[in-house]
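Structure below; questions to follow.
Only a single protein chain was left out; the remaining protein chains are all shown in position.
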Amino acid sequence: MNPANPSFAQEVRASFARQTFMTLLGAQLSRIEPGIVEISLPYRADLAQQNGYLHAGVVTAIADSASGYAALTLMPAGAGVLSVEFKVNLLRPARGKEFVARAEVIKAGRTLTVVRADVFGVNGDKDRELVATMQATMICLQQKVDH
Amino acid sequence: MNPANPSFAQEVRASFARQTFMTLLGAQLSRIEPGIVEISLPYRADLAQQNGYLHAGVVTAIADSASGYAALTLMPAGAGVLSVEFKVNLLRPARGKEFVARAEVIKAGRTLTVVRADVFGVNGDKDRELVATMQATMICLQQKVDH
Amino acid sequence: MNPANPSFAQEVRASFARQTFMTLLGAQLSRIEPGIVEISLPYRADLAQQNGYLHAGVVTAIADSASGYAALTLMPAGAGVLSVEFKVNLLRPARGKEFVARAEVIKAGRTLTVVRADVFGVNGDKDRELVATMQATMICLQQKVDH
Partner (left out) sequence: MNPANPSFAQEVRASFARQTFMTLLGAQLSRIEPGIVEISLPYRADLAQQNGYLHAGVVTAIADSASGYAALTLMPAGAGVLSVEFKVNLLRPARGKEFVARAEVIKAGRTLTVVRADVFGVNGDKDRELVATMQATMICLQQKVDH
């Protein structure tokens, strides 16, 4: 997919840096390409649900941010992005030393962009397990709109 | 709805207390009734997305925990609950001094329970705005199962 | 909710009449109010899944059409409506002599409208059971757009 905005990577990094919640989680941008963004997150004991697995809200947070930024890579310069909706299937207990959310645009439109994100629990180079998958709709904001 | 477990409120409180992520967010259980659970969360600057609104991952986290515990109130004593899937529509920018996630069981089954959760941004007694709505499926774990 | 278009009911009826698939199913508009539309469907043996219940595709079809038209009632005159996405939870086997899909707008926006639809299996005045619930996003098309 061809990015409309040659500065897409800088815009993604600048917007991500303003997401204070990503900082609180300890999440980092680990890949930015046209239509694809990855966010990585080391496990921490204060991010858990009742059984010690990563809380579904954290799984969703990194999948949602990765999805929004994957959509943003294909939007015009200066555009903003907001999540319209997402659906997450939690496939396995979210176990891992680290988690990676990998988002990829399925369909980029002028107004709406549909993205899929997979979240993996990672315990080493060869131990990587799909723990959740998201299907999301993002909206492009070029001016302030009441969507 | 009639709870099968007379100790449902204690079990919800005990499980919630083990969710370290709720502590990190500053979220609190504010209502526990058969089939209904509410979680409240004061806004904090470190819970934001790029525009300063509450991050969709935080909105989802409190909606998901409230949904799981709403389901748990109707499960047998000793049961565990896990999220199978959820879908969230983000209706407005998540603005507010405080947020309340209100979850209510739509259909309680032996294995699966379907829950709806609304998340409100609150700025005072008369200023309460629906910012997101979730439709979720929860699974009852009576023994350890590979669901 | 206040309709922007005084002819909303006629526009809904005219559009519904063009949905040939509603005719094939034997579905009928049974209520049109600002923000609320109902579609009714008698059970027929050729609308079944493998156990004789109403096929989830039929349940979805009437919920989706009702949702789109509920959204259309609040759109400007001459607007078109398309489904962006929907999520359906199938709560019980879809049994009934008749089915009613009741859609209600949760949030009407200039571009996007979020709608909830419940589908009931009906066996008489006092026997009405919720069989499915949908959460959907509709888009308003004022001109031809690549959404």
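Note that the chains take the letters A, B and C in the order they are written out, and that residue 1 is the start of every chain.
Please note the rule applied: a contact is a pair of C-beta atoms (placed from the backbone, for glycine too) under 8 Å apart; a residue touches a chain by one contact, two chains touch by 3 or more.
Since we're looking at a predicted model, the values are computed, not measured.
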Interface residues of chain A (partner: the chain not displayed): 87, 89, 91-92, 106-107, 114, 116, 130, 133, 135, 137
Interface with the unshown chain - residue positions in chain C: 15-16, 18-24, 45-51, 55-58, 60-62, 64-65, 80, 82-90, 93
Residues of chain B (touch criterion as defined above) contacting the omitted chain: 84-85, 87, 109-112, 137, 139, 145-147
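Note that in this section only the chains that are shown with their structure count from here on.
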By number of C-beta contact pairs, the top two chains: A-B
Rounded Å distance between chain A and chain B, as computed from the means of their C-alpha atoms: 22
Intercentroid distance (Cα basis), chain C paired with chain A, Å: 32
Per-residue overlap in chain A, given as positions that touch at least 2 other chains: 84-85, 87
